[in-house]
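All protein chains of the complex are present and in place, except for one that has been dropped.
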Amino acid sequence: MAELTYRHAVARGIAQEMERDPTVVMIGEDVAAAGGVFKTTEGLQARFGPERVRDTPISEQAITGALMGAAMNGLRPIGELMFSDFLMVCWDIVANQIAKTRYMTGGQVSLPLVIRTANGGGTRFGGQHSQSLEAMVMAIPGLKVVAPANPRDVIGLMAAAVRDDDPVVVFEHKKLFAMKQDVPDGEIVDRLGVATVVIPGSDVTIAALAAMVPVAEEAARRLKESGVSAEVIDLRSLVPLDTQTLLGSVSRTGRLVTVEENPRLCGWGAEVASIVAEEILWDLDGPVVRITTPHIPLPSSAELEDLAIPSPERVVEAVLRLQ
Amino acid sequence: MAELTYRHAVARGIAQEMERDPTVVMIGEDVAAAGGVFKTTEGLQARFGPERVRDTPISEQAITGALMGAAMNGLRPIGELMFSDFLMVCWDIVANQIAKTRYMTGGQVSLPLVIRTANGGGTRFGGQHSQSLEAMVMAIPGLKVVAPANPRDVIGLMAAAVRDDDPVVVFEHKKLFAMKQDVPDGEIVDRLGVATVVIPGSDVTIAALAAMVPVAEEAARRLKESGVSAEVIDLRSLVPLDTQTLLGSVSRTGRLVTVEENPRLCGWGAEVASIVAEEILWDLDGPVVRITTPHIPLPSSAELEDLAIPSPERVVEAVLRLQ
Amino acid sequence: MVTVVTTPDLRLTLYRGMVRARYFEQRVYDLFLEGIVKGTTHLGLGQEAVAAGFAAAMHPGDMTFCTYRGHNHTLLRGAPMGALIGEMAGRSIGICGGKGGSMHLTDVPKGAMGSYAIVGAHLPIAAGAAWAAVVRKTGQVAVCFFGDGATNIGAFHEALNFAAIWRLPVVFVCENNLYMEYTPISAVIPVEHPAADRARSYGLPPLIVDGNDADAVHAMATDVIELARRGGGPSLVEAKTYRHKGHSRADPGTYRPQHEVEAWLAYDPLRIYRDRLLEAGIAASTLDQIERESMSEVDDATEQVRNASPPDPATLETDLWADGGSSWRN
Partner (left out) sequence: MVTVVTTPDLRLTLYRGMVRARYFEQRVYDLFLEGIVKGTTHLGLGQEAVAAGFAAAMHPGDMTFCTYRGHNHTLLRGAPMGALIGEMAGRSIGICGGKGGSMHLTDVPKGAMGSYAIVGAHLPIAAGAAWAAVVRKTGQVAVCFFGDGATNIGAFHEALNFAAIWRLPVVFVCENNLYMEYTPISAVIPVEHPAADRARSYGLPPLIVDGNDADAVHAMATDVIELARRGGGPSLVEAKTYRHKGHSRADPGTYRPQHEVEAWLAYDPLRIYRDRLLEAGIAASTLDQIERESMSEVDDATEQVRNASPPDPATLETDLWADGGSSWRN
């Protein structure tokens, strides 16, 4: 057991898998010699050599295309997209090619690859470097999606992603890179599609992801002071989605609040809310509330950005309005 | 009043606007000399000249980038993406640049441009030429989205899109190109964000879009025979969204079924269902049901594709289960 | 650098490849008009020498990446004809189980690593497959076919640069048939040769070959594939050719000048190669037999398709994931 940052957990998770399986390789912009712009891949090139950890040009289509071709031909490649916003530059390769090829070929092609990418706001980088794009990926059949909320999960979910025989996009949250946690020594491997109840409660279910998990937890602590017992669920994985944990919780509490960092329309909160409205409508004791950023790009000004991203205050207020 | 196909309505709508406003121009692959691969732009180059109607290379980033730059500098350009699937090839330009620039510049930049594109399945083209991507665009703040379901609306919504000072993506549905309708002579101009109640009813609200509108209408006709009075709403525009018409209807009928052609997760149906579950939960007399394609790419085989896309039978069955 | 082809065996292989591809695609066209092949279909009629020349130069294990206009490439790597037509017809016997259709023909065991319907997308994918060959030291080469129109899309540029700097064993083959869909390539490029005139950007020599001459294609293919296999890095080859039919489906191709079409029809890769073989002393009966065998292969395949059932409805939701299903929740 040792204290580990989220940032270092990324490198540890990757190293754990590269150590185990020689077909695991990693590429990306500035990931090798420089150790990544967020310092998440430091030491990997030195440890695994320049053939297995390699810098690329600024060519996201080439990077993701290379992952796909390599995965077809016996490797388990990991590629970094420096910011998740750059998914849009190679969206065709990711959403039209990587996602659809197994199905379109009747199962002939396996694509065991991982795309890692720095996601989310709170860093004053402005609208093109702050997006939360997990729902955009979730919406594409054929892609799996995880978004760890703490260092331990970074390792466990990274390992699960690398070992999975399908393409997985791992969203690493920029605001969490400095987060520290005591993490067990030795191998950590999770299963995809398992949500965690991080705070148990009985009055309302708060579903959150990545950097919104600490926000939800803080809200739950404050709600407790107001006498409201909130259950906080860290979804961890959007595809596959642990609807059992989620629906079980909402059936018990009768209330659901989702806390998303993405803009308003068609986020994962909408999916979750719709599932609830279709499958357990009669268990609800109040409206399903989605807390999101407004339907805008994230502004760069600190004051405006903080206003835009869901805060514990907004969660508390929404829950109290529900009671 | 004359009979017009959906296909010809596209050209008529564009011609109406080009005639009126010399700053309206149009570009795209094979749109000029050849009149478009779906023959939707026939005659426009002959009528408006090679400078205003122009063929491009196969360079969707250049096409959409050109639209953006031109819109910044005094034109009202229309660009065709041959299939909506190709939005993914230029998604950065559309979703990171065109969508965000007005907001990020504090309102300095206006982008009065239109992206027209052939959307949807039912043509046996397979997974990369059949997608319904309206929800992917809807999810991006800064983009407006329309999807006409009949020839008259093609003209009216095209005109509204061209005259709008914001970027609008117009989804023309491939399955509807041959659809015929009597359309009034003279100028037709709609407002964005107005849904239409195409069949009034009192027992259930069925919300649909584009090619799903005729599917919903057929279902309503069959339901009538079973004694169920279904109200069918053609949303027409996803952004802006006419929630008034929608919520008003659901409040009256107490039941909502959405009929979407897109895959399961995070579609516009999820957004609509969530709005209902948040704002008028207590008006509901039954679960909110989303009918979508399964969460798969569309298969090309006729039998499989027909199974995948929502049919009147599926809508009828879902509604009857609700009663 | 062109290696001269000498063996008669090889020449018969090339001829047989072209004939099989020709008869096969002519039948696909007929079946499309009959409504049995559905959706769309993009024929390589007239472009068979490229497919035959390259296929004959590849080794088992080498990987082919092609476009929607890749029926011939997929066939000539060894995919069974019935399964290919079956796929285009959306039958259960289809090589992709009816899920891909004419634009996505794939036969992984044969090295036909997919047909890609988004212009340019498969170039970086082919580079990636070649990269894996290097890392895994398999000695495989990837060959990636695409059209003249694909040279203007971003993925072309990214893939070429990427393959060049990593010296990947991938051969990029531009089948320059002078047209995109209905627009001539010359209208949308500021250079003469869409591929060859871009090669220097990637530190590569400009390579142009007569794409209707099977011997010339095969010689070029042999050279660039062996260069790649030896670790000499990628090549970019421009093969000049022409499609006999329209872009897709029943497009009559009226946007092409009559005299141009006629000249190219006269320069039919099959016709010129047949004449050449006869001149080289190969008996007409040998060639006749190849043609007869090819025709009966096509007839057999057609019968299989006519008799095939539609896909089992249960397959609609299979094979999204490696576990065989498509579930996204528990």
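Residue numbering begins at 1 within each chain, and the chains themselves are lettered A, B and C in the order written.
The rule we apply is simple: contacts are C-beta pairs under 8 Å (C-beta built on N, C-alpha and C of every residue); 3 or more make two chains touch, one makes a residue touch a chain.
For clarity, every value in this text was computed on a predicted model and none was experimentally measured.
Looking at the complete complex, one finds that the omitted chain is in touch with A, B, C.
Considering the whole complex, the residue from B:Val109, B:Val197 or B:Ile280 that touches the absent chain is B:Val109.
For the chain left out of this panel, the touching residue among C:Gly39, C:Gly53, C:Gly70 or C:Gly154 is C:Gly154. Although one chain is not drawn, its touching partners on chain A can still be listed: residues 29-30, 33-34, 37, 55-62, 85-86, 88-89, 123-129, 264-265, 294-297, 299-304, 307-308. Panel shows chain C; residues 152-158, 161-162, 164-165, 187-191, 197-198, 200-204 of it touch the chain omitted from the view. Taking the complete complex into account, residues 23, 25, 51-52, 56-57, 59-62, 64-75, 77, 92-93, 96-97, 101-110, 112, 141-142, 164-166, 193, 239-244 of chain B touch the chain not shown.
Throughout what follows, only the chains that are shown with their structure count from here on.
Chain centres here are Cα averages; for chain A and chain B they lie 30 Å apart. If each chain is reduced to the centroid of its CA atoms, chain B and chain C end up 35 Å from each other. If you average the Cα atoms of chain A and of chain C, the two centres end up 40 Å apart. Residues of chain C in contact with two or more other chains: 94, 98-100, 104, 116, 118, 121, 154, 320, 326, 328. Across the assembly, chain B contributes residues 85-86, 88-89, 126-128, 264-265, 295-296, 299 that each touch 2 or more other chains.
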